[in-house]
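One protein chain is absent from this view; the other protein chains keep their places.
After this line comes chain A, so read on.
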Amino acid sequence: MDPSHLRGEQYEDEHVHEVYEQIASHFSSTRYKPWPIVERFISTLHPGSVGLDIGCGNGKYLTVNPDIFILASDRSPNLVRIASTHNRPHVSLAADVLSLPHPLRTFDFALSIAVVHHLSTRERRINAIEAILAMLRPPWSSDKTVSGEPGRALIFVWALEQKSSRRGWDEGDDQDVLVPWVVKGGSQQQEKSSRMKQRKGKKGTRGSTMEEQVPQPDAETKPGPRAPSEVSSVPESEGRCNDKDSSKTYQRYYHLYRKGELEEDIETAGGTVLESGYERDNWWAICAPSMLNSYSTGS
C-alpha cells in the first residue's frame, strides 16, 4: 500500500476512476440485485421526493421507486451510460462527489452506496460526506417540503470486520487496501484489455464497453463491492494491471471502515446519525445535517 501522503486525487484517478471506466461493463453485469436496506430506504420515500444517488454505478436503484425523482451521478462516464439505459423516470449524469453540480440544501434524500470508501484520505472522505450532507434540506428549513421532514442520506461503506467473507479481513488489519478485480479472458474482454493499454493516459470518451455480459453466477450472493469468485490473491503492490493468460486484473483502492468509524466521520462532517448498522460486510448509516452544525456555504 502506498503511504497516505502519496494518496489523494491523482491516486484515485489511477486506482478508482480509471479502473471503473475500464471494468464498467463487467462490473455492471455483476451488480443487478438491490441491497435490502437501500431498497427499503428508497421505497419508503414520499411520492414527489427529489434526491440524489451519488455514485450510482450501473443505476440498479433507479428501478425501485417510480414516484420519486432521482438525479443519479457517477464519476465513470461509462457507468453513467449504462445507468441511462434504464433510468426512467429518473436522470443520470457524470459528476464527482467532491464537485457536485447541484444547488445546496435542496434535496429530500441522498444515497451514497459504496462510494466514500474509495476516497483515499480521511480528509477527502469527510469532505465527501460534508458535500453529501450539504445537498440535503436541513432540519431548520421548512421550505418546499413534500414530507415535512428534513433531508436524509443513506451511506454504505465496506467494513473491515468481515472475517467470514471470502477476503477474511478483520479488526486490526490494514484499512487501506488495493483490491483486485479480474476480468476473465474471452475475446471481448481481451480486446478491452489491449484497448486500455493503448489508451493509457489518454482522457476522453471511450468506445463502447457496454455489451451485455453474462452475470457471474455467484457474484452477488452477498452485498458488497466484491470481485467475482475467480479472483485469487494478487500481490497488492504489483500495480494496477497484470497480463496473465487471457484475464486482466485491475486494482481498486478501498478504505475499509472499522466499527464506529463511519459514525465518527459523519459527525466530524457536521451530520447527525439517525440510524446505523452492519449488513453483510458493510457498515451503513442514515444521517442528516446536524442542528448544531453551522455550515452554510457548503465549501
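Following the convention adopted for this analysis, a contact is a pair of C-beta atoms (placed from the backbone, for glycine too) under 8 Å apart; a residue touches a chain by one contact, two chains touch by 3 or more; residues count from 1.
The definition used in the following text is that contacts and distances are computed from a predicted model.
Looking at the choices "RING-box protein 2", "Non-structural maintenance of chromosomes element 1 homolog", "small monomeric GTPase" or "Trm112p-domain-containing protein", the name in the UniProt record of the chain not drawn here is "Trm112p-domain-containing protein". Of the listed positions A:Arg88, A:Lys163 or A:Lys259, the one in contact with the omitted chain in the full complex is A:Arg88. Of the candidate positions A:Glu9, A:Glu123, A:Asp174 or A:Glu275, contact with the unshown chain belongs to A:Glu9. Counting over the whole complex, chain A has residues 9, 46-50, 66-69, 71, 73, 75, 77, 80-81, 84, 88-89, 91-96, 98-104, 106-107, 144, 146, 297-299 touching the chain that is not drawn.
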